[in-house]
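Scroll down for the structure; my scribbles are underneath it.
With one protein chain withheld, the remaining protein chains of the complex are depicted in position.
And then chain A:
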Amino acid sequence: MSKQINVALIGNPNTGKTSVFNQLTGLNQKVGNYPGITVEKKEGICKLPRGVKAHILDLPGTYSLNTTSLDESVAVELLLNKNDKDHPDVAVVVSDVENLKRNLLLFTQIKDLKIPAILVINMADRMSRKGISIDIDLLEKKLNCKIALVSTRKETGIDKLRELIADYKNLSKAQNVDTSVIAPEYFEKLRETFPKEDVYKLWLVITQDVNFMPLEKKLFKDASSFATKSKSELKRLQQKETILRYQFINGILKETYKVDVNAAKGFRATLDKVLTHKVFGYVIFLLILLTIFQAIYGWSEYPMDLIDGFFASATEWVKDTLPPGVFTNLIAEGILAGIGGIVIFIPQIAFLFLFIALLEETGYMSRVVFLMDRIMRPFGLSGKSVVPLISGTACAIPAVMATRTIENWKERLITILVVPFTTCSARLPVYLIIIALVIPEGSLLGLSYKALTLMLLYLLGFGASIFSALILNKILKIKSKSFFVVEMPNYKLPLLKNVGYTVLEKTKSFVFGAGKIILAISIILWFLGSNGFSDEFKNAETIVTNRVKEQGFSSSSEIYFENNQNDLNTGLESDTDSAALQQKELEERAISQEIASYKLEHSYMGYMGKAIEPIVRPLGYDWKIGIAVLTSFAAREVFVGTLATIYSVGNDEEETIKNRMAAEVNPITKKPLFNLASGISLLLFYAFAMQCMSTLAVVKRETNSWKWPAGQLVFMSLFAYLVALIAYQLLK
């Protein structure tokens, strides 16, 4: 086997770099994180002519090698560090034909690092429409490089690019610009101090962190120890370097790049006039949002029902087919229940990411940032906080990561801290089941009370995040300069392939990321619920059977009879024999349920629940809900799974959780446990509490401190407890 060539794909944002990556690697790609940081690492394998293979690394988009964020510094680190195993043999710099001038800034910097470089000029299909003509041969000569004219939309030029990569050994390593002219003496001194190193490389190492936020700097070892200049001087020199490079580029493009100005304008300007309009812009944004929500809830219902049904029958099948025993129970009640709880979210998450990807791909998202910035600012947020807040309705984890585009540290921190208030998809199953139980039928203005409640909960989540942002903005004393510069890319028809990859990738990372935790918890719960050490647990069958004989059925069984009696009466069979038979069956089932719940009460989980009951009782919960609330501090969606596990442990009959919950009775009030007061209290608790370990972990990584996630956990949970307490006490 021949050696793999290391290829780094690098380029400005919005140049179609990811499309080039997708076309080079196809589905041969994997997405992970760089060790220790949450910067996404995309890599793939590409087959080249003559049996050569290339390892392609898609570096985070950057405008230059002057890093201003963690993402960008990953790219620069890799280019500077020859010892990194991914250090490129060749850099493929992706540029877009309309913004070639700006893209060349980055290209010349890479050339000056003496890394063999290929320039990809993407979106070549737009050239004739935009009246652009390029003298490629001359440009190659002037830049001392090879150029591939590519259109990822028309899928042209990729073969030429493959050819060029395979031939990388023939690429020139000549530098383009002599940076030392910006400060000759300083560069001379550098050269003397480090005779073995290339000065431009040294320069980049020195200036690497001058634009960096204090937090992120810590992640890298201090490289500026040999910097003899102050930060402000270095920044001034960086500006000089940028101007110098633009002079060089302008000189070259004058001879090689022609634009017919008359052909250029049109579509973009018209669309911008409408989409960023003072009135229509907002109306359109609102309509798009409504469409997204409608789609997420309307369209995903169908696949979700299918998944639900599938797992219900799978559980039954396992119980029927496998020999009864601990192992079968583990599979049916622990593992299958756990996996089902993960898979059920896939439709909604996929839909949400589909829309976000579409909005990003078309270039519309930047317009939203533009429209919303001024509105968000009084709350200490930025226009760029809108995307995370919208993503938060799917999941706070990608939302927190999406805050990375916010340059201002204070605005970014506030966004991170308030995002978990938005109603994520994990709250949804909890909301749905409780709403179904406690909110009465009926409607207002054509909307059912249940739908209205759900909508209110969404508004509540959004309101809570805005309101706490306002408070945080007042409390947090962080001085940080505003660096709001947003590129407004040209409108593009989305490439379905790219959108598809994004959806696939995000869904996968949810399933395998959050999924692991949910599965683990449901197995632990199953264990704790189906094992116990006390005599009561071991002799549950006898104790309960005797109790029923002496005192009759418990009140929750009475409710159970009542519910099922109706079913019996409405049944077609009026045969008295079969009615008696069914009655007997019903009683048997009730006994086994009572045994199950008695066992549960005396299992490990039961004792744990009893221990925390005094804390949750004022909110209107019993110890079972207490357990469910407690376990859902790992992840909210665990709530339903926990109740399912609690109620189905030891229960042979398939019974929907909802019916079981409806039959639960409050031991003190003797009324149904899930009533309006306790239901609303639960809804409010879930709306505000910080119950997601994964989010806490991501916040820790993104803020590089335990201080913020700990604060989130304590504040949000106390607040949730208080609100739930007030609600229950007022309503009961």
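In this text, a contact is a pair of C-beta atoms (placed from the backbone, for glycine too) under 8 Å apart; a residue touches a chain by one contact, two chains touch by 3 or more; residues count from 1.
One rule holds for everything that comes next: contacts and distances are computed from a predicted model.
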"Branched-chain amino acid ABC transporter permease", "Ferrous iron transport protein A", "Fructose dehydrogenase large subunit" or "Glutamyl-tRNA(Gln) amidotransferase subunit A" - which is the UniProt name of the missing chain: "Ferrous iron transport protein A"
Touching the absent chain when the full complex is considered, from A:383, A:515, A:641 or A:672: A:383
Of A:43, A:77 or A:407, the one touching the omitted chain in the full complex: A:407
Of A:198, A:272, A:505 or A:536, the residue in touch with the unshown chain: A:272
Candidate in contact with the missing chain, chosen from A:34, A:194, A:299 or A:370: A:370
Contact partner of the left-out chain, one of A:101, A:126, A:229 or A:701: A:101
Sole residue of A:41, A:235 or A:547 that reaches the chain not shown, by the stated touch rule: A:235
Positions on chain A contacted by the hidden chain, ascending: 63-64, 66, 68, 98-99, 101-102, 105, 211, 232, 235-236, 238-239, 242-243, 246, 269, 272-273, 276, 278, 366, 369-371, 373-374, 383, 407, 481-490
